[in-house]
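Quick one: the structure is below, and I'll ask about it shortly.
Every protein chain of the complex appears in place save one, which is left out.
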Amino acid sequence: MRRAARVRPVATPSAGSILVVLDLVGIAVFAISGALVAVRKELDLFGVLVLAGATGLGGGFLRDVLIGATPPAALDDWRYLLVPTAAGLVTFVYHPTLGRMERLVTFFDAAGLALFCVAGALKALDYGLSPLPAALMGMTTGIGGGILRDVLAGRVPVVFRGELYATPALAGAGVAVVAHELGVTALVGTVGGAAVCLVWRLLAVRRGWQAPMPSGPASV
Amino acid sequence: MRRAARVRPVATPSAGSILVVLDLVGIAVFAISGALVAVRKELDLFGVLVLAGATGLGGGFLRDVLIGATPPAALDDWRYLLVPTAAGLVTFVYHPTLGRMERLVTFFDAAGLALFCVAGALKALDYGLSPLPAALMGMTTGIGGGILRDVLAGRVPVVFRGELYATPALAGAGVAVVAHELGVTALVGTVGGAAVCLVWRLLAVRRGWQAPMPSGPASV
Partner (left out) sequence: MRRAARVRPVATPSAGSILVVLDLVGIAVFAISGALVAVRKELDLFGVLVLAGATGLGGGFLRDVLIGATPPAALDDWRYLLVPTAAGLVTFVYHPTLGRMERLVTFFDAAGLALFCVAGALKALDYGLSPLPAALMGMTTGIGGGILRDVLAGRVPVVFRGELYATPALAGAGVAVVAHELGVTALVGTVGGAAVCLVWRLLAVRRGWQAPMPSGPASV
């Protein structure tokens, strides 16, 4: 339990500025998805910005609160506050255009999911969690923002229905955790885990893979 | 504020393996109730598992985050992750059967509530809270999972309507806190508090006791 040595998002120190950029891209794309939901729900500018921030940062906040890494790293770094705000403002103005770039948004969303699940899992390991909970925290980091977005927007989280979303995140986090436990360097584990998540997620979108549904009618 | 000495769920060290089993039974039954809600909402396998986990573990997570006991104990113990997952899978497959065993589910749910409210209150005392907040944290532990389940499933928490549910939990937690303050051994306080909650809750179900409703029409 290292509380004193507050760590920045895992990507930052271990793999340099490329990963920081990817992290911020992930936050931006998640923020755009939140802002688009807000526009569809006819929320005002403030609602758009809050849903953008909650979706972009919510998964990381949830992870940080659960593993005791408070205050969340994003509150220490102005870039992590600027990016979702800017993404929300851009979406507020250009939402018709962004709403039409569905394939691009889906791709970046998958990329954000891939990076978040790996970064989240590695940070949880860094705070002393065992492998299985760390992988679950990785998945939580990836899907938490979208769940928060949907709860705030008054709808059942889409991650609970439809296309495979959480499973690729759990798989990517699992690969990163296993690589870490085997002593593989962080870069390899990060790239490997993120690739598994990204490819799986994109295949799920393209081929319409879905999670199994309960069979038979629900009683009562 | 003892942070270093991370404690396992209160039941574990103080009262031996019987209470661990009861704790896991409580998690399992809460998880089943969450999975049944997910099936009724036509969520997919992943939604069923997440609602199972959120319902089984959510109350304890909420308590641990509020009292600063992070990461939550359940993230340190694989049994606390395995049980709700298994309960979710079983419900996913056998939901028609489980949905029909309503009386049994209600009984175990009351047992889970009874144990959670007591264990939650004792853990809060252990983290330095005063008696009144500790009793409220006990109630929160008991009802938090169900509230989280309903918020995620997009419905107003059932604990806010209908049969008495939270009051027995607060009473059971209160008994355990008072016993603790009077220096009674943990086992007696645990059994006494749990018994008060269990009996009250089962009587409420059987006799249809309800919490009072506001009188008169709400203005606007």
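When the chains are written out, they are named A and B in that same order, and each has its own residue count from 1.
Following the convention adopted for this analysis, contacts are C-beta pairs under 8 Å (C-beta built on N, C-alpha and C of every residue); 3 or more make two chains touch, one makes a residue touch a chain.
As the structure is a prediction and not an experimental result, all values here were calculated from the model.
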Worksheet entry | Residue, one of B:Leu129, B:Val177 or B:Leu198, that touches the chain absent here | B:Leu129
Fill in: Contacting the left-out chain in the complete assembly, out of A:Gly59, A:Pro72, A:Pro168 or A:Gly193
A:Pro72
Item to complete: Pick out which of B:Val20, B:Ala54 or B:Ile147 touches the chain that's been left out of the picture.
Response: B:Ile147
Worksheet item: Please identify, in ascending order, the residues of chain A that touch the omitted chain?
Response: 3-4, 6, 36, 38-48, 50-51, 61, 65, 68, 70-72, 75-76, 78, 81, 92, 95-96, 99-100, 151-154
Practice prompt. Can you list, in ascending order, the chain B residues touching the missing chain?
Written response: 1, 3, 65-68, 127-130, 132-133, 136-137, 147, 151, 154-157, 159-162, 165-167, 210-214, 216-220
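Everything that follows uses one rule, which is that only the chains that are shown with their structure count from here on.
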Response to the item:
Distance in whole angstrom between the CA centres of chain A and chain B is 29
